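Of the protein chains in this complex, all but one are displayed in their positions.
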Amino acid sequence: VAAGSVRRVGRAYNTISLLTDLGHGDESVGVLHAIARDLVPDVAVIDLAHDTPVGDVRTASMMLARAIGYLPEGIVVASVGVGLGEHRRHIAIQIADGAGILIGPDNGLLAPAVAMVGGADRSVVLDNDELWLPSPGAVWPVRDLLMPVAARLCEGADLGEVGSDLDPYTVQPGVVPLSRADDDGIVAEVIGVSRSGACQTNLDPDEIADWGNEMSVTVLNDDADERVAHRITNAPGAPGLPIERLGPGSIGLILDPHGLVTLVAGHRPATDELRVTTGSALRFCRLDEASAARGVTTKVQLRSPKP
Amino acid sequence: VAAGSVRRVGRAYNTISLLTDLGHGDESVGVLHAIARDLVPDVAVIDLAHDTPVGDVRTASMMLARAIGYLPEGIVVASVGVGLGEHRRHIAIQIADGAGILIGPDNGLLAPAVAMVGGADRSVVLDNDELWLPSPGAVWPVRDLLMPVAARLCEGADLGEVGSDLDPYTVQPGVVPLSRADDDGIVAEVIGVSRSGACQTNLDPDEIADWGNEMSVTVLNDDADERVAHRITNAPGAPGLPIERLGPGSIGLILDPHGLVTLVAGHRPATDELRVTTGSALRFCRLDEASAARGVTTKVQLRSPKP
Partner (left out) sequence: VAAGSVRRVGRAYNTISLLTDLGHGDESVGVLHAIARDLVPDVAVIDLAHDTPVGDVRTASMMLARAIGYLPEGIVVASVGVGLGEHRRHIAIQIADGAGILIGPDNGLLAPAVAMVGGADRSVVLDNDELWLPSPGAVWPVRDLLMPVAARLCEGADLGEVGSDLDPYTVQPGVVPLSRADDDGIVAEVIGVSRSGACQTNLDPDEIADWGNEMSVTVLNDDADERVAHRITNAPGAPGLPIERLGPGSIGLILDPHGLVTLVAGHRPATDELRVTTGSALRFCRLDEASAARGVTTKVQLRSPKP
């Protein structure tokens, strides 16, 4: 499609991983596959996710950060939160000594994944519009810009061919929230919900490593009671409760397959048991050993968890 | 699966693009991929769309027409609006000097895409049932007929091997609505809604090319007011409003990435702002320059837009 010979000064790749908010309701994702098949027929295209809520950059950025360690060498094309007709800077970030290049909007979408693999080797702003596909109307960046740039990078083009060098400190940072300690414990957030209603949090497992097998969790809204969360063991013989023994109405705390501290409930989705969703704030508190041993659940007021 | 040697009198293809209304709720689409992998393992299968409403031939035909220009050379397998147990003629249409062959039901599904690429080179009705897969029950055309025919065409079979020549004038025409001018302006229709609520219309951009940067739009139902739509610019320096400056409650008109005149709204989905959906009728009227300059919005009755 684009004219000109390919300068093979870079490294060639044979996989493109795609993450968008285009959904599956129309032909949009299919067209991206078609373009790749047309431009670089031997490159495989992997669909990471397309059904994230429209414009939910934060959720999509966490999906990419969770996936990045499993991706094969190659190009990541990510496009979430880019509105119709909007003029937004798009960037490419090379990571892991050239094992991968992430391309997408400069809106924080790529940042958590880049951080997860140790930071950027090199960044460019995608300003070589000679590579882009012509549009019959408004420019659609993922189709007109990111896919042909990804194809060119697969063919071995150097980053300098697709854009101009960029100061990484001008790149929009990620938007993943951090937990924070206060006098009463640690305030964390539900950062994701699984299909079965488990609630991933941003609580650092190291912060609760020596808290014992029970701790308290309170949803920070008007009428939530403090609850006791039981640490769930991940391996036979490890401290904690086997998940099969978590009874109805009980709350468990498990390190999920991504290493995130995750709330589950006995016999029903944790989202239902705790009435929480992505973005809900939670306070985790250490239980004193006596009450933990008795298994007592003390009713408390908002922002006044047990003294 | 099918017996017999392949007569390589035609052109060989290595991509099949799939468009169906089978959804993702069961294994149906997976089975189509499995059949292709079994019959022609080196052929790539691209999913264009499968989640169109069941039987919505019109919407699916527009998806195919929008996508066709981006598809690599190959076979398109399309199946929408074919009921269980229904006996319907299926056809193959060769396009673009043999760059592609579209196969699907003779119900108008293929027609807009064929028109988009300059019409049919040759058409056949798929009546060579020796190529079809046996069914344990009712014939399921996309599985039993279209997939093995697509595989045979990929292998280089001539159209004459899969069916009998067909008069293209007997083929069911497409069902894409046209806009029409009347004394008060142009009556158009919402022909598609994006995931973010932008409304594609069938208004020809040439018809409003000299209407200036504001025009009126009225939804043709009982209680809709006339609204002023602001032309949105697609490129820096072009006439119109940058989309970022479209305020709350304002309506914008943008040429979308497919070249379709599309309604957007400031700070919310246009579907919500205008209370419209696919199929809603709209009237567009030229504003006189004086009122346009003042930015006046005149309230009007249904079918009596500004005189």
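We just call them A and B in the order they show up, numbering each chain from 1.
The working rule: contacts are C-beta pairs under 8 Å (C-beta built on N, C-alpha and C of every residue); 3 or more make two chains touch, one makes a residue touch a chain.
Note that the coordinates shown come from a computational prediction; the quantities given were computed from them, not determined experimentally.
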Residue of A:P41, A:P242 or A:G279 touching the missing chain in the full complex: A:P242
Touching the absent chain when the full complex is considered, from A:P41, A:P72, A:G249 or A:G279: A:P72
Candidate in contact with the missing chain, chosen from A:D144, A:E161, A:E189 or A:D256: A:D256
Interface with the undisplayed chain - residues on chain B: 21-27, 29-31, 33-35, 37-38, 41, 54-55, 83-87, 135-140, 143-144
Touching residues (missing chain, whole complex) on chain A: 14-15, 17, 19, 24, 44, 46-52, 63-64, 66-67, 70-72, 192, 194-196, 198, 232, 234, 236, 242-244, 254-260, 262, 264
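To be clear about the criterion, only the chains that are shown with their structure count from here on.
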Cα superposition angle of chain A on its copy chain B, in degrees to the nearest 5: 120
Centre-of-Cα separation between chain B and chain A, whole angstrom: 33
